[in-house]
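Pasting a structure here, questions to come.
A single protein chain has been omitted; all remaining protein chains appear in their positions.
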Amino acid sequence: MSQQSLTLPPTDRKAVRRRRLLELLGAVAIAATFIFLVLTQPADIAGGLGSVSSLVALGGFLLGALLLIVGVLPTLPTSTVVLIPVALVLNIVLGQLMGTSGLPFYLDSIGTVLIAVLAGPAAGAATGALSSIVWSFFNPTVLPFAAGAALIGFLAGVAARYGLFRRFYLAPVAGFATGIIAGVVSAPIAAFVFGGTSGAGTGAIVSAFRAMGDTLLAAITKQALISDPMDKAIVFAIAAMLVYALPRRTTFQFPFVRRFRVLAGKEPAARNS
Amino acid sequence: MAARLNPLTAMTAAAAVLAITTAASSWAVSLTVAVGAVLLSAAAGIVRRVLLAAATIVVPFWLSLLVIHGLFFPEGRTVLASWGPARVTAEGLTFALEMGLRTAAFVLVLMVFSFSVRIPELVAALVARRVPPQVGYVLASTLLLAPLVAARLGTVRQAQESRGLVVGRGIGSRVAAIRLQMVPLVLGLVHDAGIRAQSLDARGFRSTGPRTSYTEVHDSAAQATFRVFAILLALTAVGWRIVESLPAGSLSAFSQFVGGPG
């Protein structure tokens, strides 16, 4: 027992490469699924033609999300892994509340964005995907949106990486842009898997576009373009507020925050070499 | 009954049933699956909880579907009634019914799974399959954390009211109160998580070698066979649906997505 090494072995490069590959495959699966869905979207939904699209949407997005989780999670430091359940509970509790409120917002990604800002895009993506999967234990309809949720986490991490959380007014702008992309990606799921949206508020907006003669996918995409950017702008602003409320010793635990100077005015004093 | 079943068997069965239901895309299959799920939950003695939880999700969803497709369905030909721009069509109602049943089946099947599975067993089964331990940890921790967070939010609220925080009826006052409660809640949870991470590391959480489980998970050759069979069946159903749709597969133009139907 005493001969056992007390220090960590150097990083296993092969294992790192294998994880990277999984992450990449996950991203490719999500992207390919989306492109396939847009290209082959059924012209007429009336005949139950959504079936293949539903299968592809469900299968492709879920597979991508699972690959991301398995690829990313083992690379994260324990301090981030332990924070993920906290983020998920925030997501789920607020998401459930908003789901019943009738407002066309979701607010179900505050925790995901929080992790992304503290721990980076990969952690954010894994958190988003996990959030959908764990939430589906209470509300199975969110399961197919795992890929969209992962994308939100990823984009939030990228925004943090390039300093968009250093200015308080830039965070909602980044959220708005994230919302546009996430909304477009998630719309095919709502359209092909569920044939609509789960909330009354969002449902009303969809039917308004349908009344104007849009296809279901187009109507849901437009609805998403109304709801999601606003929603994500709010979510990013709240996440920024929470991150700035944290004490510096806590935020500086995260190498991502230190390395990319994610937060303004929180630089270590000069003597900290 | 459920205790004897390996969680992976239950999970495979649920996933296979969902794949087959989606592939079949017929209201009759969806209805059968939904009824089957309810019967199964009755046999397991969780029918009340499953139905209640499913209803809170499915009922608003159905209402939303009815509004979207019952009133506005531009593709519909058989008009049953119309008021101004709203046209109730047979096709729209059928579509809403089909989607509604499929979603109900989806929700019910997953609810039966999540209400009958024992999380420690699921985590142990995942460890035995060499799934990264972090996955099991996040799953178990989130489900166990939720009541704790609720209790903690309660204490935060009490502590703040004792400091003279009066939550008024106005929206502004409520939003301000939410902010004041969120900050200590999140701060406290993040702080605890930081310490817990150090503890987990010391307790070998990051060890890369093989792991074992204290919780025993039941498994049998019959269950293993069943899992293989279920996966094959699901793959067949999906394959059949794809092959069947190929000749009719309409590769519509990308422009249609952008511009909508002309």
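Just so it is clear, A and B label the chains in written order, and each chain counts residues from 1 on its own.
We take it that a residue touches a chain if its C-beta (ideal position, glycine included) is under 8 Å from a C-beta of that chain, and two chains touch if they have at least 3 such contacts.
Here is the rule we use: contacts and distances are computed from a predicted model.
Colleague: Out of "ABC transporter ATP-binding protein", "BlaI/MecI/CopY family transcriptional regulator", "Autoinducer 2 import system permease protein LsrC" or "ATP synthase subunit a", what name does the UniProt record list for the absent chain?
Modeller: Listed in its UniProt record, the absent chain's protein name reads "ABC transporter ATP-binding protein".
Colleague: For the chain left off this view, which of B:A28, B:A81, B:V166 or B:A222 is in contact with it?
Modeller: The missing chain is touched by B:V166.
Colleague: Using the document's definition of touch, tell me which of B:T56, B:S213 or B:S245 contacts the absent chain.
Modeller: With B:T56, B:S213 or B:S245 as choices, the missing chain is touched by B:S213.
Colleague: Mind pulling the chain A residues that touch the left-out chain?
Modeller: So the residues of chain A touching the unseen chain are 1-2, 4-8, 77, 244-245, 247-253, 255, 258, 266, 268-269, 271-273.
Colleague: Contacts of chain B with the missing chain: which residues?
Modeller: 120, 123, 127, 133, 136-137, 140-141, 144-145, 152, 155-156, 158-167, 180-181, 183-184, 187-188, 191-192, 195-196, 198-207, 209-216
Keep in mind that, in the parts below, only the chains that are shown with their structure count from here on.
Colleague: Using CA atom averages as chain centres, what separation in Å is found between chain A and chain B?
Modeller: Using C-alpha averages as centres, the distance is 16 Å.
Colleague: So in the complex, which bits of chain A are touching chain B?
Modeller: 38-46, 48-52, 54-55, 58-59, 69-70, 73-74, 76-79, 81-86, 88-90, 92-93, 99-100, 114, 130, 134, 136-141, 143, 193-200, 202-204, 206-207, 210-211, 213-215, 217-218, 221, 238, 241-242, 245-247, 250, 253
Colleague: Which part of chain B faces chain A closely enough to touch in the complex?
Modeller: On the chain B side, the touching residues are 18-19, 22-26, 53, 56-57, 60-61, 63-65, 67-69, 71-76, 85-86, 91, 94-96, 98-99, 103, 106-107, 109-111, 114, 131-132, 134-135, 137-139, 141-143, 145-146, 149-150, 179, 182-183, 186-187, 189-191, 193-194, 196-198, 200-201, 205-206, 238, 241-242, 245, 248-252, 254, 256-257, 260-261.
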